[in-house]
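Below is one structure; the comments refer to it alone.
One protein chain is absent from this view; the other protein chains keep their places.
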Amino acid sequence: MASESELKAGVEDGVRRRDFINIAAVSFAGVGAGAVVLPLINQMNPSADVLALSSTEIDISQIQTGQAIKTTWRKQPVFIRNLTSAEIDEANKVPLSDLRQPQTLAERTKPGKENWLVTLGVCTHLGCVPLGAAEGENRGDFGGYFCPCHGSHYDTAARIRKGPAPTNLVVPPYEFSSDTVVMIG
Amino acid sequence: MSFPWANQYQPKHPVMKWVDDRLPLPRFVYNAVGAGYPVPRNLNYFWNFGVLAGAALAIQIVTGIVLAMHYAANAGVAFNSVEHIMRDVNAGWFIRYAHMNGASMFFIVVYLHIFRGLYYGSYKAPREMVWLLGVVIFLLMMATAFMGYVLPWGQMSFWGAQVITGFFSAIPGVGEPMRQWLLGGFAPDNAALNRFFSLHYLLPFVILGVVILHIWALHIPGSSNPTGIEVKDEQDTVPFHPYYTAKDGVGLGVFLMIFAVLTFFTPNLLGHADNYIQANPLSTPAHIVPEWYFWPFYAILRAFTFNFLWIDAKLWGVIAMFAAIALLFFLPWLDGSPVKSSTYRPLNKIFFWILLFDIGLLGVCGMMPAEQPWVIFSQIGAIYYFAHFLIILPIISRIERPLPMPGSITEAVLAKHADKSSATA
Partner (left out) sequence: MVRPLGFLVGLGFIAALVMAILTTPLGNEPNASKAFHKEPRKLALASDGIAPHWDIAQLQRGMQVYKEVCSACHSLKLVAFRDIQAFGYTEGQVKSFAKGFQVPSINPDTGEPATRDGLSSDYFPSPYANDVAAAAANGNAIPPDLSLITKAREGGKNYIYSLLTGYQNPPANMPKELHPGPGLHFNPYFPNLNLAMAQPLQNDQVTYADGTKATVDQMASDVTAFLVWTAEPKLVKRVQVGWAVLLYLLGFTALTFLSYRTIWANKEH
């Protein structure tokens, strides 16, 4: 049997050690729980097959001046418009200070291909598809696109001019693979 | 209800006090699995399996909800959607293998939990309701596991569904219409797959509900213990937290290690190769076997090969298989011995180990093809199974002379330690 004083010392020492071990065990468990939550969250991110659909090739040889087509990229609508020279002039005339998100038409197109305006067909307000890509649709007060959901007007360079949308229609990453083929993504 | 010496909940933080005054949830948890629940001080590691089963249920629910986000319950795409999870979904392979092996881990701990109950007489008064609810959970687990196994729509999924629903066609008269009603068709297809998915998602939450009742019923008399002697005073108990949270933590660590070895190193060990072939209604696999946790019952089903009396062999098999589980409901009244723990029941202890061996033998028979000698082994095994519960237990509980028992839990613990110290001295 241990003497009383030894016992007391042991208890005091024991209390400290005990606290340390318990705290260590609980925090170690916490770290593990945190680590296992990560894959459970990550699984909701786009899966490999969805990410693989990240590039689309589109033949634009059939789009006449003044016309636009609707196509899809990553399951979202994309507008490709062949601008008329009047539309180009109109876009270039607008002073940048008038714009909610100042961008020139040249910044939104590729050099030498200023007539090809490629944008996502997703209104930057709440994600509706704006009108104006198809023949005879309402193109809004500024002759570009018009979103019927909450009345956002985009100009001929698809820049926001009026209505609730905060930014211009997004220009996706794209390149001209040739004069008649656009590669989006 | 609790013992009068149970710790009372004292909110440490004013916020907790505020919550507790309005919704006594903190108090409820404290009394259920916290320091407010006095537990016998002598529980051994076999008492870990209840908490581990709860952990396994939680793992299955979490991984299952995640899988349901990616799975498509349509006979045309179900198989490919599982492979989509395995190949393309971020960490999908981990979640799917964890769910697949989690089912096996769940059954392993539940079987050990049941055997613990059988050995230590946990089903006896005043805990009959705990046992009955446990058997209900076991039945629900089996239904859930079966329907879950159908979802990947592989060959074993399809033919498992075909065979199991075929049980019902054994019932005279209403059998075939009942089978068609279950399947929503004449063979397993879209209708069956969809309803199995729906029920497979629902039943775990039903299990969770019954688990809460199971724990509630347990807290009325409090936990049993290896001596089977009821708690007499404060000396006999320790608060659940931190004593048993720590001990269960150790068990959880070991459980998770075995689980991890299965999931990461041999994920298909307990599965079947045929289930990686898409369901084909025109071709039956050479050898249909259920998952390992059904083997003993499958062996009992196949043991009946003779049309005895006016009942044909198929119906005998189906009745016997269900009876093998249903008789567990009557166990508290089949075993009349007032002594709970087999530690003090020399005869019962012997027959318990024979039963365990018998269930193991039935398991092996269920895995093997229906050839000799496995057929006769399964017949002998089934005879013992029914004899054990329906004939042997009632008899030995009459004739057995229990060993002398200690006066209390504390006395037993102190005697054990006195033994140890005298042995080392």
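Each chain gets a letter, A and B, in the order it is written, and its residues are counted from 1.
One rule holds for everything that comes next: contacts are C-beta pairs under 8 Å (C-beta built on N, C-alpha and C of every residue); 3 or more make two chains touch, one makes a residue touch a chain.
Given the structure is predicted, the values throughout are model-derived calculations rather than measurements.
Student: Which listed residue, B:Ala58, B:Val254, B:Ile354 or B:Leu403, touches the chain dropped from view?
Tutor: B:Val254
Student: Identify the residue among B:Asn80, B:Asn190 or B:Ser408 that touches the chain left out of the display.
Tutor: Answer from the full complex: B:Asn80 touches the omitted chain.
Student: State which residues belonging to chain B touch the missing partner chain.
Tutor: 41-43, 80, 83, 86-87, 93-94, 97, 238, 242-243, 246-247, 249-250, 252-254, 256-257, 260-261, 263-265, 267-268, 273-274, 276-277, 286, 303-306, 308-309, 311, 313, 316, 320, 323, 327, 330, 333-334, 336, 371-373, 375-376, 379-380, 382-383, 386-387, 389-391, 394, 413-414, 417
Student: For chain A, which residues lie in contact with the unshown chain of the complex?
Tutor: 14, 17-18, 21-22, 24-25, 28-29, 32, 35, 48-49, 52-53
As a convention for this text, only the chains that are shown with their structure count from here on.
Student: Note which residues of chain B are touching chain A in the complex, please.
Tutor: It is residues 62, 66, 69-70, 84, 87-92, 94-95, 242, 249 of chain B that touch chain A.
Student: Which residues, counting only chain A, touch chain B once they are in their complex?
Tutor: 22, 25, 29, 39-40, 42-45, 47-50
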